[in-house]
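Removed: one protein chain of the complex. Kept in place: all other protein chains.
When the chains are written out, they are named A and B in that same order, and each has its own residue count from 1.
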Amino acid sequence: MTMKTNPGNFFEDFRLGQEIVHAVPRTITSGDVALYIGLTGSRFALPSSDSFAQSLGLPRAPVDDLLLFHMVFGRTVADISLNAIANLGYANCRFGVPVYPGDTVSARSTVIGLKENSTGETGVVYVHSTGRNQRQDVVLDFVRWVMVRKRDKSAPAPETKTPNLPGEVAVTDFALPEGLDLTRYDTALIGQPHLWDDYAPGECIDHVDGMTLEESDHMTATRLYQNNAKVHFNQHSETQGRFGRRLIYGGHIISLARALSFNGLAGAFKLLAINGGRHVNPSFAGDTIYAWSQVLERIDLPGRSDIGALRLRSYAAKNHPCSDFPGRMPAGTGSKGAEMPSDLVLDLDYTVLMKRRS
Amino acid sequence: MTMKTNPGNFFEDFRLGQEIVHAVPRTITSGDVALYIGLTGSRFALPSSDSFAQSLGLPRAPVDDLLLFHMVFGRTVADISLNAIANLGYANCRFGVPVYPGDTVSARSTVIGLKENSTGETGVVYVHSTGRNQRQDVVLDFVRWVMVRKRDKSAPAPETKTPNLPGEVAVTDFALPEGLDLTRYDTALIGQPHLWDDYAPGECIDHVDGMTLEESDHMTATRLYQNNAKVHFNQHSETQGRFGRRLIYGGHIISLARALSFNGLAGAFKLLAINGGRHVNPSFAGDTIYAWSQVLERIDLPGRSDIGALRLRSYAAKNHPCSDFPGRMPAGTGSKGAEMPSDLVLDLDYTVLMKRRS
Partner (left out) sequence: MTMKTNPGNFFEDFRLGQEIVHAVPRTITSGDVALYIGLTGSRFALPSSDSFAQSLGLPRAPVDDLLLFHMVFGRTVADISLNAIANLGYANCRFGVPVYPGDTVSARSTVIGLKENSTGETGVVYVHSTGRNQRQDVVLDFVRWVMVRKRDKSAPAPETKTPNLPGEVAVTDFALPEGLDLTRYDTALIGQPHLWDDYAPGECIDHVDGMTLEESDHMTATRLYQNNAKVHFNQHSETQGRFGRRLIYGGHIISLARALSFNGLAGAFKLLAINGGRHVNPSFAGDTIYAWSQVLERIDLPGRSDIGALRLRSYAAKNHPCSDFPGRMPAGTGSKGAEMPSDLVLDLDYTVLMKRRS
């Protein structure tokens, strides 16, 4: 057999400052949107409805922010994380100009940090990835870091460089859709009467509902994004793997947590940023995902009295309803050393747009 | 945890004459159409084919009538049936102007009947729900009644009012698509030579084929419709529930029965009405659905010699082919007291449009 196949990049293949053009630009269509709704059950009004989007001054329903995220992320997998042992984190993820069905997104990444681990067998790679539409407008922009295997343990370690990452996306980096006008915002159509002003920092919201994971669902979602990380698809090899089973793409759990959060946060009609995120534990087919959120901060948007930003921390748990969860979290949550409950699978810090009471 | 989540309406929350605007208008796209075909296997020519639709005088393929039904129904669940114990029935369901991919449907309901049950723990709510497109044309219109829990058993019973519901949709309420012209109707393309004239009242048709239900399929269909009734999705909580398993959305069974009916009723290219329907028994993943139909009536349409309406009663059964089914039905079927076979899951009375022999 010849080596025409892509072995993926190993730790020593990455260089600081390296620019990577990712393959397969993807036209996102109303077909992708339908399948995304079918696989996640998302009910947010803006990506569901042209007429609702038009009532807010947009030309039609934009593509769901997380569908866009997965599509851009999916482009990067073959180059960045094919040999990854773990997706360690996300930071500074900013949503740019809205993407509409028919737009084509492509992705590039720059290596912004490298740090070999003390074992000499792996290293951490930090990349800044950018998604653009066919007009080269930035549609998404984020940093992620992954632990990647070395091909050759004896390869020399690169100079350590870890990027300075902001704890949260700056207000000045929030991109509001052009023409966004809330004067015709209808709480009856969005599914919840509560506005930005009604959410108090510290407040916890149990999203109540649960969604059971099926192999077919998570594989179809992950294939839709053309994310080709092997661990999600191959039961034959995973039988001998770390868990004995196919591991669910963490992004699918993010989407389920967001979809479940409609029950309590229906008015959070658009993501502005993902400040950080961690897949605390793995999820598998058969698990039932629940979610709860804590309001971290209400953020004023300069020059806008009609809308505000809400910084949230949403958690997903498996096989455990979340009504008792705030009390089960360790003290000092968020600090690196805190041990999370074993049924917690996701810890996501993100910022949404909401209408203010006028 | 604060109560920002939607607890759903309980029996005492409904008032006679109450108008409910349902959340999340939905743009139905060709993506939804594709997924509907993928999940049901529907093969009817009209919603499958722009060129066939154009040969009948329509601008392009309209959205499948049942996909539209599920989309409108899905809007209503969060307000009407989140605390329902049972969907008791449908009546007077009329399909209005055709919906085309790109149209946005929204839904409103009016409470038209209330009746507390003698136990004082539940009551029956009758609602008249209407779906409209973005131009406010009525696209669907139906009554359903559900048994809903009371929040508080001691809450006083409302005055009993039950609506007078017609046994069938009136001929004058049938809405034919504007411009419908059967002169170029091609039996070869529709998949069956039989026309309206070939179906005799009393005739029974075994649709032969069977379709096995998978968890992923019914959940994806139900999520596509943004129907958020909990019992369909959460295995973790249903393990302690009435059946120990996720219950399949009855509408998915209606769609499978209709898709299976292609084999024998391929010429029934459009639904005009659902006169009534009952989910006789629940279905679960692993069950195989079969269907058969009985012709109830051939109905002349005023001023049209080219098309006629056919009133049908279609039944779906689980894990039992339907060839012997007419003989297994109890005498007096349709009367309330008749005990249905335990493997019967659906009893649907509806009216379709068919070409007449000219």
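As a working rule, a contact is a pair of C-beta atoms (placed from the backbone, for glycine too) under 8 Å apart; a residue touches a chain by one contact, two chains touch by 3 or more.
Bear in mind that the values here come from a model prediction, so they are computed numbers and not experimental data.
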Statement: From A:117, A:216 or A:281, the answer for touching the chain not displayed is A:216
Full-complex contact with the absent chain, from A:235, A:305, A:323 or A:358: A:235
Statement: Touch with the missing chain holds, among B:27, B:40, B:129 or B:275, for B:40
Message: Considering the whole complex, not just the chains shown, which residues of subunit B touch the missing one?
response: 29-35, 37-41, 43-45, 48-52, 60-61, 101, 188-192, 194, 198-199, 203-212, 214-217, 263-266, 286, 288, 292, 319, 321, 323, 326
- prompt: In the whole complex, what residues of subunit A lie against the chain that is missing from view?
  reply: 1-2, 4-6, 21, 23-27, 29-32, 34-35, 78, 101-102, 104, 106, 134, 214-216, 219-221, 223-224, 226, 228, 230, 233-237, 246
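The definition used in the following text is that only the chains that are shown with their structure count from here on.
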- prompt: How many Å are there between the centre of subunit A and the centre of subunit B, using C-alpha atoms for each centre?
  reply: 36
